[in-house]
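With one protein chain held back, the other chains of the complex are shown just where they sit.
Our next item is subunit A:
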Amino acid sequence: MQEYRLKMDNITKTFPGVRALDDVKLYIKPGSVHALIGENGAGKSTLMKCLFGIYKQEGGTIEIDGEPIRISDTQSALKSGISMIHQELNPIPNRTVADNIWVGRYIKNKLIVNEKLMEKKTQELLKELDFDISPKVMARELSVSQLQAMEIAKAVSYNAKIIIMDEPTSSLTIAETKHLFRIIRQMRDEGRSIIYISHKLEEMFEIADEVTVMRDGKYIGTWEISKITIDHVIEQMVGRSMEERFPKSEQAPLPEVMLKVENITSPNPRSFKDISFDLHKGEILGIGGLVGAQRTEMVESLFGLRPIASGVLYKEGKLVSNKTPLQAIENGFALLTEERRATGIVPMLSVNDNTLIASYKKFTNWCPGVINKRKSTKSAAAVCKSMNVKTPRMSAEIQNLSGGNQQKVLVGRWLLTDSNILILDEPTRGVDVGAKYEIYKIIRELARKGNSIIMVSSEMPELLGMSDRILVMCDGHITGILKSEEASQVEIMRLATRFTVESTAMEAEK
């Protein structure tokens, strides 16, 4: 038996203007989970796309079980025993699970597809993997985790020796993640090799046997997980020592209440109910919970993006009503949405225009509605500079900036609206480690100046490291508000999974 299942050596790939992979190597042992990590743009996905035949590598060799192979397209990758589960799942929505798994290689009797046998095989496959999905159900009816299960089943059905998983847990709940890990271990024990790409370092330490770090399209090193610490991995990823992951708070929140939320309830009975809390001046209030806890729905309702059926908001003692985002902005609220691409940036507009879009009205002069260009561009440039946005010029299209820089522009957008209640929904999602630290510093600075911050986050360390208090939600209810010094991951998780009897019953019915 070969020592390595997969050997990739001297892999090089260039895109116009970018050396995406520069002499990269990757050695994977059989029967192991191998984490591949690096900041956004480090080249992980490009390397995997070369392995899976989506891109053609320009130089270098690939060996599987000692045999040199050429991968020209995805078909040849699949034949060589390589399978990939993409981050963005792409099912055929109006076909059954069985169809989705066997598409392109239907089981046939001569010319006619043998549906019965196909369903039976699918059933066996899903059972073996302990997934409770019917082969006859339409893909459109599946949840994200079930779709992923379907993709895993598909990978196994190809009898893949190497399974690439790109950020598989990015939209899974804790329970679903646990199940996924159990499946990954089962596949590993069967002798398959799993290449696991993730940003979540804690998770990687839980599941992986080995880790390879990439940076700027280069290979940095491979370590056994048991012989390396999280801080060391981060150091390797960012290429510099990082004393701390979170900047320290310099002052405690003030006693004055900035925002009082009383009993707000969604018109949708499956969404949030009876939410009440106080937000103090200069406070960072973290909001934790699992996917589906209705945190995003709740904060979007505070901002007027979604309706509320009942309940009231008081800002600095005065009753306020946010029926539309425009009203919310006029009342001094700001919302950094969860989905930066979908609801944040206007991709083809310049950094300047993206910074100003919420505050143009402030920069009008002699005639209402006519923009004072000098004043507006000066303010936009100043705020982007204060955020340390890295852009070649203010007129560059925002879509050409990295995720972290886009996020900083969006924070800047809200600073120009004179808001003092900032709602940040997953502020560091899709942002690389270096830029994360800068965003944390900005958040701290805003709080220090007396702004109040609500920060929804699914990353435990971020919640614990940044918040003054942590509000935990489960199934649309507040299940607890913890002071950060008495909070722990275990305590947050306990509150985040405190389903009420009623909801557990509903869950069981499904």
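We adopt the following convention: contacts are C-beta pairs under 8 Å (C-beta built on N, C-alpha and C of every residue); 3 or more make two chains touch, one makes a residue touch a chain; residues count from 1.
As a working rule, contacts and distances are computed from a predicted model.
Engineer: Which of the following is the UniProt-recorded protein name of the chain this complex doesn't show: "Methyl-galactoside transport system permease protein", "Carbohydrate ABC transporter membrane protein 2 (CUT1 family)", "Insulinase family protein" or "Acetyl-CoA C-acetyltransferase"?
Structural biologist: Hidden chain, UniProt protein name: "Methyl-galactoside transport system permease protein".
Engineer: Please pick, from A:175, A:254, A:326 or A:396, the residue that touches the omitted chain in the full complex.
Structural biologist: Considering all chains, including the one not shown, the answer is A:326.
Engineer: Which of these, A:205, A:360 or A:499, touches the one chain of the complex that we don't see?
Structural biologist: The single option touching the absent chain is A:360.
Engineer: Touching the absent chain in the whole complex: find that residue among A:122, A:236, A:337 or A:457.
Structural biologist: Reading the full complex, the residue touching the unseen chain is A:337.
Engineer: I'm checking contacts with the chain that's been left out. Which of A:252, A:346 or A:396 qualifies?
Structural biologist: A:346
Engineer: Can you list where subunit A touches the absent chain?
Structural biologist: 16-20, 41, 43, 216-217, 303, 305, 324-326, 328-330, 335, 337, 342-349, 353, 356-358, 360-361, 364, 369-371, 373, 413, 417
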